[in-house]
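Shown here: the complex without one of its protein chains, the others still in place.
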Amino acid sequence: MTQQVKVGIVGGTGYTGVELLRLLAVHPHVELTVITSRGDAGTLVADMFPNLRGYVDLAFSDPATANLAACDVVFFATPHGVAMSQAQALVAAGVKVIDLAADFRLQDTAVFERWYKMPHSCPEILQNAVYGLPELFRTQIKQAQVIGNPGCYPTTVLLGLAPLLEKGLIDFSAPIIADAKSGVSGAGRKAEVATLFSESSDNMKAYGVAGHRHHPEIEAQLTQLAHQSLQFIFVPHLIPMIRGMLSTLYVKLSAAAQDVDLQKLYETRYADEYFVDVLPAGKLPETRSVRGANHLRIALQRQSADYLTLVVVQDNLVKGAAGQAVQNMNIMMGLDEKTGLQVLPLLP
Amino acid sequence: MTQQVKVGIVGGTGYTGVELLRLLAVHPHVELTVITSRGDAGTLVADMFPNLRGYVDLAFSDPATANLAACDVVFFATPHGVAMSQAQALVAAGVKVIDLAADFRLQDTAVFERWYKMPHSCPEILQNAVYGLPELFRTQIKQAQVIGNPGCYPTTVLLGLAPLLEKGLIDFSAPIIADAKSGVSGAGRKAEVATLFSESSDNMKAYGVAGHRHHPEIEAQLTQLAHQSLQFIFVPHLIPMIRGMLSTLYVKLSAAAQDVDLQKLYETRYADEYFVDVLPAGKLPETRSVRGANHLRIALQRQSADYLTLVVVQDNLVKGAAGQAVQNMNIMMGLDEKTGLQVLPLLP
Amino acid sequence: MTQQVKVGIVGGTGYTGVELLRLLAVHPHVELTVITSRGDAGTLVADMFPNLRGYVDLAFSDPATANLAACDVVFFATPHGVAMSQAQALVAAGVKVIDLAADFRLQDTAVFERWYKMPHSCPEILQNAVYGLPELFRTQIKQAQVIGNPGCYPTTVLLGLAPLLEKGLIDFSAPIIADAKSGVSGAGRKAEVATLFSESSDNMKAYGVAGHRHHPEIEAQLTQLAHQSLQFIFVPHLIPMIRGMLSTLYVKLSAAAQDVDLQKLYETRYADEYFVDVLPAGKLPETRSVRGANHLRIALQRQSADYLTLVVVQDNLVKGAAGQAVQNMNIMMGLDEKTGLQVLPLLP
Partner (left out) sequence: MTQQVKVGIVGGTGYTGVELLRLLAVHPHVELTVITSRGDAGTLVADMFPNLRGYVDLAFSDPATANLAACDVVFFATPHGVAMSQAQALVAAGVKVIDLAADFRLQDTAVFERWYKMPHSCPEILQNAVYGLPELFRTQIKQAQVIGNPGCYPTTVLLGLAPLLEKGLIDFSAPIIADAKSGVSGAGRKAEVATLFSESSDNMKAYGVAGHRHHPEIEAQLTQLAHQSLQFIFVPHLIPMIRGMLSTLYVKLSAAAQDVDLQKLYETRYADEYFVDVLPAGKLPETRSVRGANHLRIALQRQSADYLTLVVVQDNLVKGAAGQAVQNMNIMMGLDEKTGLQVLPLLP
């Protein structure tokens, strides 16, 4: 019998926190050990999140006294900057760290500091951190001590384009364009007027006019996959749905792509990836087809000889955050990658 | 030609404030003179509420310096307690006051103080204030200097039951039950987790377990209409729609009601009320049938010889708040009651 | 090791059908054997319901040729009238039948025929059919060959009131009132204008003015529990959410109830019922707290000495339909009642 993995969660009161709890509460090889919250220490988790009644008996602990060092894995579902302040001590204690914020996503600390307006406090940990996108970096994740779990938008763009980039099929004389749409839960569980029901419902908008923080993250990964610099245009939109993300990608194909069966290329590339589903030619995905589940679905649509459109959907809180984090944990702990993640999407 | 009414709005940044602006901006006899906001002085109103671009050129003024005394009418779209702190000075200056909060709704200051947790600062003004429900108190409103504009729930319950109460057709041995449902805008434009899109969407709940502040307001008015004490049970619910309120009312009929054609009674009672629509027998109203408009629709459904159900709908921000306030203003200023309020409901 | 239960589903293209599939696809002791659909024979189930891609490989079969007799259990997720036309043959073949429609819910065939406008074709099967509400009729379900799976509304009203009725704590001089609210999926997956997004969204209404078919079903069960006749008033409402049902119940308490700790009564009554959750005093349930799960939550709110309000929530497609059907199957087949149903509610 596999031993239970002792898990701690720092900052369990946001949407990625409760989503980790939903998945981990029934994970057969996880023992939820500690959940911290500065503001809600003492509160029963199930009092804040009534869906957990009967499944999670823990109360939130004060971060100051929580014994995270006794865990095997600690997830940070915290604002940017928290994980890097505690990672060093945890790593020293042999604890594996998975950060769902941005502290370990950008290898270039100058870029990090420009976009997140704070100095990076542990560049040496960052240097050994792995970008937690299993379908691209599974080997490194297996050995990693610290994971920077990808942002939600980057997951869709990178998995959407990886097969083309790996084969050199994109013509970089034109920009790569990602027109991305996210459900409102992506904005988090913060009291803000802009994401009130009466503001966000029956309404949509583009946002991030001055630049979205996922832009440099995507650009860095794309550049690495492309082995060259490129122009990346990214326009995110807010959609009146709770969960769900759909990215429509527009790329110019290189001359080499003209004779390639791209549908087959994608099907082959992801044939062994349980969580990536390439739809049959002519089908388009809906976000609800992955609601609550760790699957990501991709459709290809050729516009002309040299332009390709891709449509990629995922649940922003699952494959885009907590589910991918659990997938990373499974890999790091030597478990079957699917463990605890075979939850069927909820439809309707 | 009618002279223009100079209007001021105190606290224009909430939903009742923007709704007053939407209605008054195209009111043919209103000159919007001043809109105050403590926190947003200097901001253009249309920058906060982009639907007003091209219609409202005003900026928010600092309440400390705004010359409200120069107005003919001042609306208070503020939290409870603000109107009563300024009413005396305005009344002294000859300005008419319409408070959309609760300061002038409850004649019994002890009840006010118990529910609103603050002393009433101007009981003598209150004594002469009129409860602004035109269909019941039009004569008094004409003469009033200060109006307590009714709460949204009370408007539905009182207009729903008035014809029965006026004719003595209710048997008070059983409680009057109001199972009421409101769209989320009723909670206001405050940054709160509970009314975030991701919390309120695809979800519903009852609330106000410890008692809702509209309970004493409704009870006081019902008691007055009934000329006797009665038991009133009120359970409000939060519904995932922006606007709209539906109250389902359950009453026991008195013996005298057995031979009364209640459908006809309602149609007759409201025949001359432009904003109250009694649906034909057998029809039930939808909230969207009044979206954005000052109409209230009522349907009767006889359950048995002695039990009647009524279904009442309105737009909580219009007939339940800003629209009714404008209706009151029209009456007070001697204008046709419908002026500026003949806006068709938006469907779909 | 437990043997696998061979399961057939008749009529798998509606919402109760896909919900059965979602639950049964990962049920550890079920082998999905056949799914029929008259109109869609040959279509892959996962092509119609993309959430099932990778989980269900079956195609819909033609009902005419499907070998249902080879199943251990057959679910009917069909319109009223279909199950009773096939039950006799299946029962003769030793197959257990669970009907999610109304064919086996009403013991009085005259009542059935009045409300469903069709003769009952197998009254002798009906006579031995069991009303599948496990928390009330578990013993009978264990022995049953045919189950009439309760309607969604009846499940909330009956579980909400059973503890009072069992103890004789209701005063029947006043009617029992159920003001019930349902998400739109309760109307099924039929192409109809009234349930289009643009008609149902941002809107609500009462419906069923001429009487809802769940009325006689609830009344029959209440009468049996009360051992006397009673007046039952039922007003259903349509709410703009996909899933979720909330029933607000108003009852007059008998003199005997005055000294009873009702909160404790409910907690005790349901202490061993895994799927029924009595909330702590002062808490009210939200529908999303059970989204996608088989739990039903109840809150009590005492209005006065003699009036009690109960608020009951469930997912109309799970505890109100497919989940309860699986719960019944587990009981009938001697499995742990919770098997395959420990799916955490999806929140947000």
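A, B and C label the chains in the order they appear, each numbered from 1.
Throughout what follows, a contact is a pair of C-beta atoms (placed from the backbone, for glycine too) under 8 Å apart; a residue touches a chain by one contact, two chains touch by 3 or more.
Keep in mind that what you see is a predicted model, and the values were worked out from it rather than measured.
S.K.: One chain is left out of this view; which of A:L24, A:L246 or A:I331 touches it in the full complex?
M.R.: Answering carefully, the residue with contact to the hidden chain is A:L246.
S.K.: Please pick, from B:L58, B:V111 or B:V343, the residue that touches the omitted chain in the full complex.
M.R.: For the chain that is not drawn, the touching residue is B:V343.
S.K.: Of the residues B:A25, B:V157 or B:I233, I need the one that contacts the missing chain.
M.R.: B:A25
S.K.: Which residue from A:N203, A:Q228 or A:Q258 sits in contact with the chain not drawn here?
M.R.: Once the missing chain is taken into account, the touching residue is A:N203.
S.K.: So that we can see where the missing chain sits, which residues of chain A does it touch?
M.R.: 174-175, 177, 179, 181, 183, 198-199, 201-207, 209-210, 231, 233, 235, 237, 239-244, 246, 248, 250, 252, 282-288, 291, 299, 301, 303-304, 307, 309, 311, 313, 348
S.K.: Please identify, in ascending order, the residues of chain C that touch the omitted chain?
M.R.: 15, 183-185, 187, 189-193, 195-202, 240-242
S.K.: Just checking the interface: what residues of chain B touch the absent partner chain?
M.R.: Counting only chain B, the missing chain is touched by 15, 18, 22, 25-26, 49-55, 185, 189, 201-202, 242-243, 274, 277, 285-286, 288-293, 295, 297, 317, 342-348.
We adopt the following convention: only the chains that are shown with their structure count from here on.
S.K.: Can you name the chain that lies farthest from chain B, using the mean of each chain's Cα atoms as its centre?
M.R.: Greatest centre separation from chain B goes to chain A.
S.K.: How many angstrom lie between the CA centroids of chain B and chain C, rounded to a whole number?
M.R.: So the centre of chain B lies 39 Å away from the centre of chain C.
S.K.: Express in whole angstrom the distance between the two chain centres, defined as the mean CA positions of chain A and chain B.
M.R.: Roughly 46 Å separates the two chain centres.
S.K.: Counting only residues that touch at least two other chains, what does the list for chain C look like?
M.R.: Touching at least two other chains: 201-202, 242-243, 285-286, 288, 291, 348.
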